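For this depiction, one protein chain was excluded, whereas all remaining protein chains were kept in their positions.
The block that comes next holds subunit A.
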């Protein structure tokens, strides 16, 4: 199974949201990193077939997804950034409704729903109305609905938003176990999520993929641009203004700054090994990931 994106472009008036994007995805977990407005959601919506491209196409094994229609959607699981639900429904009722929309017969849906509710940890509260759920519980329900049809292509837009650290770990483990034989594309601001589960990362900026590869290779690109140096606490502000400071920590009466920079910022700076977060900040110096 190959999901190809061929010269995919989307414009809204004069604004180019996605700009002649080309890539290919085979089964595995793909992370989509980018600042707000980078075009991640627009790209995902086009891959899901809910937004028609201005030009270019999305192909699954060489077939245009819009021509495949329901056959393509049958392979798809999608969790949008703003997950929608019916407040008066219980999780069980909601998943039965989604099962009907996904064409899953009620008999087989019953077992699947129970299994998924258990996986996402909502089995005990499955008969409670969704409006009583916390943000994290709702997000877990969203993940369950996306998985209900056992999708071959799973698109998750900010799936870990609203999850607490424990839930995030559980979610990462769940995704890792699901990744076999399916394409999982997740966009997130949370670099650590991508770092722990993605096999391949796309970095999007202004509608284009400016970097892509496995994490190790991508991080390699920014080696030599990450430094640590000790400064007086009173100088921290000046360095923050002048450079991209990824991190700072106090040690005795000094502050250790982690600086992302094209060149060595000071003679006192020492090059240190880069991480994916450094890569993110290297490309999006005004953003600060979690």
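As a convention for this text, contacts are C-beta pairs under 8 Å (C-beta built on N, C-alpha and C of every residue); 3 or more make two chains touch, one makes a residue touch a chain; residues count from 1.
Here is the rule we use: contacts and distances are computed from a predicted model.
Engineer: Out of "ABC-2 family transporter protein", "Acyl carrier protein", "Histidine kinase" or "Acetyl-CoA C-acetyltransferase", flag the one the UniProt entry gives for the chain missing from this complex.
Structural biologist: Going by its UniProt entry, the chain not pictured is "ABC-2 family transporter protein".
Engineer: Please pick, from A:55, A:88 or A:127, the residue that touches the omitted chain in the full complex.
Structural biologist: A:88
Engineer: Among A:92, A:126, A:149 or A:261, exactly one should touch the missing chain; which is it?
Structural biologist: Going through A:92, A:126, A:149 or A:261 one by one, A:149 is the residue touching the chain not shown.
Engineer: When the complex is taken as a whole, what residues of subunit A touch the one chain not shown?
Structural biologist: 45, 48-52, 69-70, 73-74, 76, 78-80, 82-89, 93, 96-103, 105-106, 145, 149
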